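In what follows, a structure is listed as structure tokens, so that the remarks can point back to it.
For this view, one protein chain was removed and the others were kept in their places.
== chain A ==
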Amino acid sequence: QDSQEKETVAPERAEEAKLKAKYPNLGQKPGGSDFLMKRLQKGQKYFDSGDYNMAKAKMKNKQLPSAGPDKNLVTGDHIPTPQDLPQRKSSLVTSKLAG
């Protein structure tokens, strides 16, 4: 039982060492407050007027992108301007499961 547990723990500890080697600033408690707070804040999209105006200024010199921007990127070039927003969400199309 003990030796079996050691075998199963060793890979986990080795993986932990690998992760800490890559990210030395990684916090001690992954299940702790910061991580959970991030989970609770999913979907939060604050408006940043600075970024918005920067993006508008850049748009004047560029061609407007044809599709909606990546939802995950919320700074700089990727702030949606009213012209960028897609007219219809793709989900209003029938599911392919029903096809």
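Side notes on the structure shown:
As a convention for this text, a residue touches a chain if its C-beta (ideal position, glycine included) is under 8 Å from a C-beta of that chain, and two chains touch if they have at least 3 such contacts; residues count from 1.
Rule of thumb we're sticking to: contacts and distances are computed from a predicted model.
Chosen from "Coiled-coil and C2 domain containing 2A", "Succinate dehydrogenase [ubiquinone] cytochrome b small subunit", "Serine/threonine-protein phosphatase 2A 55 kDa regulatory subunit B" or "AP-4 complex subunit epsilon", the protein name that UniProt gives for the omitted chain reads "Serine/threonine-protein phosphatase 2A 55 kDa regulatory subunit B".
With the whole complex as reference, residues 5, 8-9, 11-16, 18-20, 22, 26, 29-33, 36-37, 39-40, 42-47, 71, 89-99 of chain A touch the missing chain.
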